[in-house]
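So that we are looking at the same thing, I have put the structure below in structure tokens.
Heads up, one of the protein chains got dropped from this complex, but the rest are sitting where they should.
The block that comes next holds chain A.
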Amino acid sequence: MQLIPCPWCGPREEAEFHYGGQAHVAYPGDPSALSDEEWARYVFFRENPSGPFAERWSHNAGCRRWFNAVRDTRTHDLLAVYRVGEPMPEVTA
């Protein structure tokens, strides 16, 4: 089974984690000003890159903390993990 390196607990089995979708999707600054189309874009539309993808993971069975990871969607390699609030590190795929 693939090991995912939790930034707090170290490498753990993938089964301990929960996937949280794309990272760094900012909440709209002025929600009431959004049109339906813009809301739909915020709620439902996500990147689907072939290559490095920043996404959120939660270490459900461990420290139960959310963190961010950059995963290569072609190889499932985790290129970097970083804590919430930290900027996305530079990665080379």
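Criterion: a residue touches a chain if its C-beta (ideal position, glycine included) is under 8 Å from a C-beta of that chain, and two chains touch if they have at least 3 such contacts; residues count from 1.
The criterion applied here is as follows: contacts and distances are computed from a predicted model.
Looking at the choices "Glycine cleavage system H protein", "Adenylyl-sulfate kinase", "Sarcosine oxidase subunit gamma" or "Penicillin-binding protein 2", the name in the UniProt record of the chain not drawn here is "Sarcosine oxidase subunit gamma".
Listed for chain A, the residues touching the missing chain in the whole complex are 1, 8-10, 12-13, 15-16, 61-65.
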